[in-house]
Every structure is written in C-alpha cells, then in structure tokens.
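With one protein chain held back, the other chains of the complex are shown just where they sit.
Take a look at chain A:
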C-alpha cells in the first residue's frame, strides 16, 4: 500500500478534513484548478445548461445537484472536455501544460490530460470500463497509455489499487462482467486513480446501487478523496450523497444555477425557493 501516494507524493494517511477547515476558506490560498466562465450548452430552450461560472480549487469537492433533466450531466460533460459548449470557457491549470483553454487547445493535449491528470467515473460502469478484459488490464491500461512497459510493475500497481478499493487481489484476472455492481464501480475508481489524477469528474457514481452497497462506496470515496487530496466535481440528485462528499454545492434547475454555497449552508439554510423545495422533499422521505 505504501506505493500509493497522494498528489503531492506523500504516502496515504487516514483522516478526513473537517467542516471547520472547509469553512475557513482554505481553498482560496491556491490558484484555481479549474475556472469556468459563462458556459452555455442548450439542446433546446430550457434543455441543457447556461451561464455557469465558478472556480474549483485544489482539493475541493463540488457537488452539482438538481432534479432530473436540470442539466447536470450536460454541464459535467462540457466541464470535462467531452462536449463542446455553445459559448463560454473552461480553463484548466495543468501540471504538464500550464493553463489550458479546454476548447481552444490542442486535442492531443486534451486527450493526454484525460488519461493522466483527470479521471472520469461514469454512472454505468460499462461506460467507464472495458468489460471484455480483466480487472488487472482495466487498471493497467492507463499506465500503459502513459508509457509503462514493465508487466511486473503494472501488475503490482494493479494489485495495490485493487486493495485500495477493497477488491480481493485474487480477482485480478477476472473480467468486470463477473463483478457485482458495487465492485464494478470500485474498479472504475481504481482504473482512474492509478495515474494519480488531480481532478475527478463523477456522474451519479452511486446511482442504481443497493443502499448498503452505496454506503460502502461513499465511505471509500470519501476516504480516498481526502487521503489523496483530490479535487472532485460530482453530479448527484441524492442530497445525502452531496452532504457526505461535497464541500460546496451548486443547485441547478432547468439548465440554470439557482443557488451555490457551502454544502451545510445550502442544505441547512436554503435561500432559493427551489432549493427549499428540494431539501424539504428529501426530509419528507
């Protein structure tokens, strides 16, 4: 396990950051990792997302919440360089390339980012995994993509990451299709983390899982995120998930951001009537 390090090269350590740390606004000390300016992407009026601007700081977890069809996934796709917006800019501060305007830069650089500094965790594991190759190959692929050519060390790292996401290393040669839904999600996470990305995009990572499986996955995610110092943008319609993982929330409705703020503030003292409705509907459940 000691080969697994956080982005600063330090070994994993336990512990979660506290709400007090978050509220102290410690993020603002660094330059933003991602700067989003006036992003618009509409398929039809009200369908998509518009006028979204924010900064994401290193180590910060941003939750995007809102009802179905409010434009969360559309926004996430434009932020993660997978969907060209109608207008607006996304600037990423890359360790390899410096400041990159995602939709104006070289596609080659963008694709290098996606397999090194970034990770993408899809709601459906089949969209994020290669179902026809083994778990080990799924984890090893990114390493090989960045030039690793030693089978023994690829395998060693695959085993370390299986352990890190609580999958028995004896399953390393099994295909993901033989895994349960929760294991597939954890494998997807391992596959992304193996190259030590700085920024992870997640779209409903716990969607479609049983409640107990969800809880275990959330716990794992929360630990990895704080131990590795990851920055995360996570889309969820589940406010409990948002509460557990996100430092800051963005509430979307019909393609617009109606409220943003620290997670506890937004959930405990919602200002916008739509957020109030959203929070109270959860409480009623």
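We take it that a contact is a pair of C-beta atoms (placed from the backbone, for glycine too) under 8 Å apart; a residue touches a chain by one contact, two chains touch by 3 or more; residues count from 1.
The criterion applied here is as follows: contacts and distances are computed from a predicted model.
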| item | value |
| --- | --- |
| Chain left out of the displayed complex - its UniProt protein name, from "Protein-arginine kinase", "Alpha-D-ribose 1-methylphosphonate 5-phosphate C-P lyase", "Fe-S cluster assembly ATPase SufC" or "Amino acid/amide ABC transporter membrane protein 1 (HAAT family)" | "Alpha-D-ribose 1-methylphosphonate 5-phosphate C-P lyase" |
| Given A:117, A:141 or A:259, the one touching the chain that is not displayed | A:141 |
| Residue of A:154, A:190, A:209 or A:250 in touch with the missing chain, whole complex considered | A:154 |
| Touch residues of chain A, complete complex, unshown partner | 107-108, 111, 115, 130, 133-134, 136-137, 140-147, 149-152, 154-155, 172-173 |
